[in-house]
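The block underneath contains the structure these notes are about, expressed in structure tokens.
The complex appears here without one of its protein chains, the remainder shown in place.
The letters A, B and C name the chains in turn, as written, and every chain counts its residues from 1.
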Amino acid sequence: MAARLDGEIDFVAGALSSTPEKSLQSGRDLDLPEARNYPTWRAMLEGERALPESDRIDFVSIVTPNHTHFEIAKAFAEAGFHVVCDKPLAISIEQAQELARIASDRKIVFGVTYNYSGSPMIKQARAMVQDGELGKIRKVLVEYHQGWLAERIEATGQKQASWRSDPNLSGGGAIVDIGSHAEQLVRYVTGLEIESLSANVNTFVEGREVDDDINVFLRFEGGAKGVLIASQVCVGQRNDLTLRLWGTKAGLEWRQEQPNELIIKSNDGPEQLYSRGEGYLSKSASDVSRIPPGHPEGFIEGFANVYRSIASAIRSGDSNPIHHDYPDVTDGLKGVQFINAVLESGHNDGAWTRLS
Amino acid sequence: MAARLDGEIDFVAGALSSTPEKSLQSGRDLDLPEARNYPTWRAMLEGERALPESDRIDFVSIVTPNHTHFEIAKAFAEAGFHVVCDKPLAISIEQAQELARIASDRKIVFGVTYNYSGSPMIKQARAMVQDGELGKIRKVLVEYHQGWLAERIEATGQKQASWRSDPNLSGGGAIVDIGSHAEQLVRYVTGLEIESLSANVNTFVEGREVDDDINVFLRFEGGAKGVLIASQVCVGQRNDLTLRLWGTKAGLEWRQEQPNELIIKSNDGPEQLYSRGEGYLSKSASDVSRIPPGHPEGFIEGFANVYRSIASAIRSGDSNPIHHDYPDVTDGLKGVQFINAVLESGHNDGAWTRLS
Amino acid sequence: MAARLDGEIDFVAGALSSTPEKSLQSGRDLDLPEARNYPTWRAMLEGERALPESDRIDFVSIVTPNHTHFEIAKAFAEAGFHVVCDKPLAISIEQAQELARIASDRKIVFGVTYNYSGSPMIKQARAMVQDGELGKIRKVLVEYHQGWLAERIEATGQKQASWRSDPNLSGGGAIVDIGSHAEQLVRYVTGLEIESLSANVNTFVEGREVDDDINVFLRFEGGAKGVLIASQVCVGQRNDLTLRLWGTKAGLEWRQEQPNELIIKSNDGPEQLYSRGEGYLSKSASDVSRIPPGHPEGFIEGFANVYRSIASAIRSGDSNPIHHDYPDVTDGLKGVQFINAVLESGHNDGAWTRLS
Partner (left out) sequence: MAARLDGEIDFVAGALSSTPEKSLQSGRDLDLPEARNYPTWRAMLEGERALPESDRIDFVSIVTPNHTHFEIAKAFAEAGFHVVCDKPLAISIEQAQELARIASDRKIVFGVTYNYSGSPMIKQARAMVQDGELGKIRKVLVEYHQGWLAERIEATGQKQASWRSDPNLSGGGAIVDIGSHAEQLVRYVTGLEIESLSANVNTFVEGREVDDDINVFLRFEGGAKGVLIASQVCVGQRNDLTLRLWGTKAGLEWRQEQPNELIIKSNDGPEQLYSRGEGYLSKSASDVSRIPPGHPEGFIEGFANVYRSIASAIRSGDSNPIHHDYPDVTDGLKGVQFINAVLESGHNDGAWTRLS
């Protein structure tokens, strides 16, 4: 829905499930042309390569369970297709590094769907930090609370919960699923790199095989400090991703559940509530806004913005993510490094651990 | 964007602007096939009628200035096309009645895009009223505040402001543009019909030819009372449509700018905040929800729900609006009656005026 | 509690209930000295007059049912005592005029406890209007919703409900009890005088002898328009007094239930949230703030500010309410005129009625 929102991207081919039968059925349900409704991703890769170049898909979008990202992305990237991959980019740092290398060698566009960074008011936040309106950043708080895994629903066969709670398929729990979103959001808005971290990794639900609650102290290059919290056992929380920053001059607050607003605070004057769509916003925020202020945009539009930036990069033939403002394979790699550092620190009772 | 959101509706033909040249250019910009990119709506009507029935458009969507709605809608409806028309349905009550008659005679689906009634939490509100959870409704407050017409921007050539502020093109100002949305929202949620009203109709901006601020007392059949306020000179307000109801058992509050929430209040217990997407909601609210709770939906999704209901009616061959839950030509007619009663009462210093 | 908050006012004498026995008992419960614990207000007046001037009470505070305000206030005022009286000042306009005359003749301080105008952020709002920061005021919305009278609790013997619902004791229902607070708040903040009004006066609860819901259109001198709504049948509302104003330059919003905040809106920049206690506020707001920002003040402090201003006037020997910023007998008179005009318009089906 997000990819198609702007009418720039069509859905023309796919391998849509984990078994050939289900894949073909899903394709039919979604009106895929029979010839490009593939039983497996390997068949799809072969089939598309066999087409004249101008008839092939422009990019593949990988939305499979985490443990398969690497293999699929590698195959399509090596074949020269542009790739859009869900986070986490891969399970191991080595895998992620390999994908980054291939993307660079093949000069493809390789996007990673850190969708929250597509939100207009996040673009505004980033612009204000870049313009120095917050001063030097001192403190970062990022939280991501959900409640849907407060009980062991993976044991009941709930599909999403099942694979996400299997460490072999997911690579981890809350840290992978939501913690890595929080990490990328911080890096995107602040431009700061995490130097080291100390993590407290918990599993509250008995019998669960992955973490369901993490708390991380962050040290950034340049001296800023942060706390990142992600939990999936916070009953009653839906998708409560919140970013707060304080610099020497001003503070900033954004809540994913009210994405059209951005709050700016200082010691010198009233709190300011910025609203999406208004004329006083940065160009970067205005460019990704679709409808007038007061007409709320939501999750889908933010996600669509990531796709739109990637489409723009593909069309331009310029894969530099900075020129088109999309999260790319390097962001994906840093995400995998972050996840691994958190799990390592957690296993070492919170020892300070460098990202590498 | 809203019509295409669910992939059920394609954009296949159009007459897209007020002059043939601009129309054709717009169609090319939007990749309309040349053969169905028409210079005028009359050409479009002729062209589509000339096609074999199975190749024709399923419905026409009329999003032109208000004074043209009647003529276009009448022509397509008489030709047997299903129609989707922006509000107000027409300028005069007679025109609206004629469209209602034609729609009934031709057994077509005739939707009117009162888009706010497509919002999931508005469906929830309606369901709760119908289920008696509020008791008997006593008091209704509906407000719609905007600030964008606080100055005479129509004099600067601003396109939207220009035609909306020309009484010959629009049929009225705030009452038509936003007041009629508020009226339909109240009727949709409460199921109550307005019996009579007393209106205070103001024009604050010097030189403006239409009203820019209205305040209306409402008497409903069955004894409920209400206040409807719509203004476009409330500086700093964006699209602040708010509905509050109080019955004998509970009260209800919905704000368009936070559309994923619905507040229910009673004298007996804590205030309750209902959230879109949750399992405890009515079937009607759940059916029009696309993504999980906490992942905000917005204006586009609500609008898309109106289109989806209309598409469902068209596909089913059953034009009964109640079966498919869409605002139809009768709602459009009542809207025109409301607008006319407000303007009449306003001219008569607020005299109580019956709707007819 | 409010009067004593700043340690400037002591409670030294009283006649505390409607019968001599209950009065004396209440006085004992509150540790009043036996000699000044009076059985009736007449005994109190006599007793205090008999004391040497320097030993007498400085002022009397009248917090009795409405129908007794006039008689008691008149007696104390004529005897030269300063008076603090609850609103409404009196039942009839003639009574209120007489009290205003006596206060003027005797040069006494005569305060009326419109307590909400004592709130710091209301002082800030008034200062901003006076300084022209909102431009010329166009539109005023003031609402006061309560739910405690949604059922006929006066029939159950609830004490507050009983006398307030008896027209002979109260002079009216929602209009008197809360509507008059709303009216004074508007006048205090905007400085605008109501010229005429059209009122819709309702009684929703069967068997009730006074109004429980009023809706009023306001025309102000100078061209501003307004809507005032007060209801006591809004189930789930506690004490929801809200003031919104829009001028040519900015809008303003204050909610009594969040009294430490004031929102300022414009078309040109972000919404601004002003907070009590901050250094950027007006002198008038800062002067009545007691504790640092972020340490919430509430209802009692606002009420105490009215007492403090009155105490300051009494000490200074200068009864000019403008010098000491307290609601006085003239405000009380205007309140009675407003109440009477609303009830009159209501009886005449909403006919526009001038205040006089």
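Operating definition for what follows: a residue touches a chain if its C-beta (ideal position, glycine included) is under 8 Å from a C-beta of that chain, and two chains touch if they have at least 3 such contacts.
Note that the structure is a prediction, hence the values are computed from the model and not measured.
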So which of A:E48, A:D86, A:E154 or A:D213 would be touching the chain we can't see?
A:D213
Of the listed residues B:S18, B:S92, B:Q272 or B:S316, which contacts the missing chain in the full complex?
B:Q272
Among C:S26, C:N239, C:Q272 or C:S312, residue touching the chain not depicted:
C:N239
With the full complex in mind, choose from A:E271, A:E297 or A:D331 the residue touching the hidden chain.
A:E271
Name, in rising order, the residues on chain C that touch the hidden chain in the full complex.
1, 4-7, 30-31, 146, 237-240, 256-260, 275, 277, 290-301
Those residues of chain A which, in the complete complex, touch the missing chain
138-139, 141, 143, 147-148, 150, 198, 200, 202, 204, 213, 215, 217, 225, 227, 229, 231, 233-237, 246-251, 264-267, 271, 349-350, 352
List the residues of chain B that touch the chain left out of this view.
264, 268-275, 278, 280
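Everything that follows uses one rule, which is that only the chains that are shown with their structure count from here on.
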What is the chain whose Cα centre is as far as it gets from that of chain C?
A
Could you please state the distance in Å, as a whole number, between where the Cα atoms of chain A are centred and where those of chain C are centred?
55
In whole angstrom, what separates the CA-based centres of chain B and chain C?
42
Touching at least two other chains at once: which residues of chain A meet that condition?
275
